[in-house]
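Every protein chain but one is kept in place in this view of the complex.
Think of it as A, B and C in the order they're written, each chain with its own count starting at 1.
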């Protein structure tokens, strides 16, 4: 057992941190409210730096792809407050292509690593909340291919994506884990209607209506009706990525708060010298260590057996949800009014931290899942 | 709408507070660990003062008996940290006799008010936890009377009681609300085996084994199988009493803590001037106001319709459970070591506050009940 | 002790409901319910309706055109207004300046300014906070120097809520620089249309622009706009801060907010059932509801206890802290309840009117409200300041 990062990952961490310090600015955050939902220059910079390749294994042409790589990359992105669809394109899109794609479909991975291809996963539905197996969109075979119909909710990165991966049911009840298929479809295909909008946590998403979308058999990603286990696998990776990015944002929020307490004066002395605030700052630092450990556990067990992986993913998402809320709220409170302003960096971090709770299942959802997994 | 106590209740409050200040001492607390579980002199003093009569209505020969009377009396008992089976004898025992007793049975009420008769309710069972309708003890009629068999758990005041009121089932499944009867039995009757013990929160209780206890038809309290609604009614009164007593103990614990913070010095100044403690003390005071309101609501709705009464009883028990834990734990923590010692009064109050959570359903039990009642 | 409303009180409640049903525009109520920002006209129209009915100033004495209601009536009125999603009455003139003028203003000032507050002729805002001062009000640096029959004001105020709509601002200014801290401060009424006044919006993290910075550069203010004595403005300020503020606990808003949470939870499905039946979520909602029931009673108790004119200082601090904790918890519950539908920024995605796509959850901009209401525990005397006031009150004798 050891907790040290490998030499390669320390180098990746260093170069990414330096790159983001030089290239990333709060102004970019505001840009992320408008299409395409991220900074295009930053995106190609990340690709050039090899950040995306670090999220793929050697067999896909990358040089990483393990939980530890995800943790390193996303913690840095989160620290800098980056809004960019790395989870959607690399972890979900790339992860599904790598696990399920045929040789044609896998060719997209090179484009992803080079920064020239973007993906969005159109999976969640209006009535599904956070249930991963809930798919009521239907895929019905007919003579000239397969016809898809359904509604997809808050599909992050939909408008900017070159391809959508759409989940639809070929068999079974709406919440059955069997019977779900995935289809790789160009985002401009006929039958896809999008209404896109900005997100509170940064970036953009869309409500998607799929209306008699005709796809060929070749569009199916993997065998028919068997997508759920792989969806669960890439979702665990996405949870790890989200937790690591949130941890990064929590670290930056705590840093800002610590600096503010040390420099801001009230009643003639630094407000950090007021014991009530000092003790709450101490509690934030303790929470941060807990969050760090939870991310390590999720990342370190991502390649483990299903039960172990899911247990640690749910534990991390729950703990990050709780400690994230604490740190976001306490950071704003201890800053006072300035922490409420859009201009100051903290608000952006706080939005990213809190809104991460709404992706891939919230604090309560993962507590229930943890209970179910430990009772089993 | 008004929140003022009537003239009579203010007088009762004043005289009871004065009496307990003069007569009650921490030494009596320790006595409550040994049989009979309370201070006999204090008991007759309370009777002489009319405290027990204040818990009965005029038709029973008392001069009170409403929720507001319960709130006043028990808050004072709790403030002084009194350990005495007033809830068992007056609220539960007296309440059941008043509501269900025939004229013979009701004669005991006079003895209760005079302080010469004590009662214990033998109702809860090993597998019942806090479910009020759970009764697996059986009452089976036979030629010469009714035979009772069963186990009763942690029956408070059993050893000192002159009479037990025993619940047993004449019909229905173990958790059905129909089919429960109550029997008034001299505590020394053949067939009652007790193992008695001291309680962490003060006073004494017993595990009771009822083995072929033969009682006459005349021992039945009220009609056969119909005791549940009345049990629920007197339990709501007992919850109100427990909440009021706990509120009183919380007030005293907060008072001790406030005084300690003002007088105790560390690092050269009163520890109350350390802001972290000052703010936590402020949170305790806020919690205390919430607790006070919850008791007022429970007491003020005790005579309302079943739904309204039960809703407020459960709300109060839940809120008192949470705020009580906060105040007990914070009081000890802010005192430091001295708060841990048996000699100092705080420990006794803390035990009464926290252990009240184990009577008549705990914080979680009543949260669930509140959910059920509001969903209905 | 009687927790039931009297017949008179119940009649009053019916009267309020009737008024709301007749006068409150449903479209306006819907915007309030969804937490959207209201226009100046929205506020002014609602004030005018209340004023026409004589209900705009519940706690002013009748001689000044107030309703002079007791605590229970005010509670009923606030509760009904919140549940009907009436716009919140803008408090700066009515709840803050009005009582100060009634207590410290000259007869001329009262005769001139009070009717204009009721009529809506003036929209007031508050010039208390300054950049760099935060909760430490007494350290303010805006100056007013006497120059004949005018004061010349220089300095900067911040966190001026709805200042963009206001034509008047009441300010704390320093009139004696040699005096220390709370001395040498005066309470001054300033016309925002005077030359040298500049207002700039501050955008908050939820995207809203309700608060402003206000600059004063050599602004001339007539000396008759001084309230109370020169250099004794701290007395007015303290009175305003600790004066019984209507609805400081925000009980009505919390009740309406909890109803909204329940509605969202009934419409959100989780594991094939409504979220409202999920035991974990139901437990959080129930706990908030229990806390709110108790706080509503605490609020009524405290407000009833305070005789007219008396300032329940420490109690209002308790209500402020507990009230914001509950409101913020309810905002958090709404955010959770909406699930992924909390993510869209603003209500554009949820509007549904401009596309054929569904609006599956009746959520509104719950995340924006969550972030916006972090202000509740910061502005108007932060919760830390309130705790300090409570702790201080415990040090005195006779407690």
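Everything that follows uses one rule, which is that contacts are C-beta pairs under 8 Å (C-beta built on N, C-alpha and C of every residue); 3 or more make two chains touch, one makes a residue touch a chain.
This one's a predicted model, so the numbers in the text were calculated from it and none came from an experiment.
For the chain that is not shown, the touched chains among those present are A, B, C, taking the whole complex.
The chain that is not drawn here is touched, among residues B:68, B:82, B:350 or B:373, by B:350. For the options A:172, A:191 or A:300, the residue in contact with the chain missing from this view is A:300.
One chain is missing from the display, and on chain A it is touched by residues 1-6, 68, 258, 261-262, 272, 275, 278-279, 281-283, 285-286, 289-294, 296-297, 299-301, 312, 315, 318-319, 322, 367-368, 370-371, 374-375. Across the interface with the omitted chain, chain C contributes residues 279-280, 283. Interface residues of chain B with the unshown chain, by the touch rule above, are 33, 124, 126-131, 151, 153-154, 175, 193, 195, 197-201, 205, 207, 209, 264, 266-267, 274, 276-277, 325, 329, 332-333, 336-337, 339-343, 346-348, 350-351, 354-355, 357-359, 362-365, 367-368.
The definition used in the following text is that only the chains that are shown with their structure count from here on.
If you average the Cα atoms of chain B and of chain C, the two centres end up 42 Å apart.
Rounded to a whole number, the gap between the C-alpha centres of chain A and chain C is 38 angstrom. Across the assembly, chain A contributes residues 274, 276 that each touch 2 or more other chains.
Residues of chain C in contact with at least two other chains: 384, 387.
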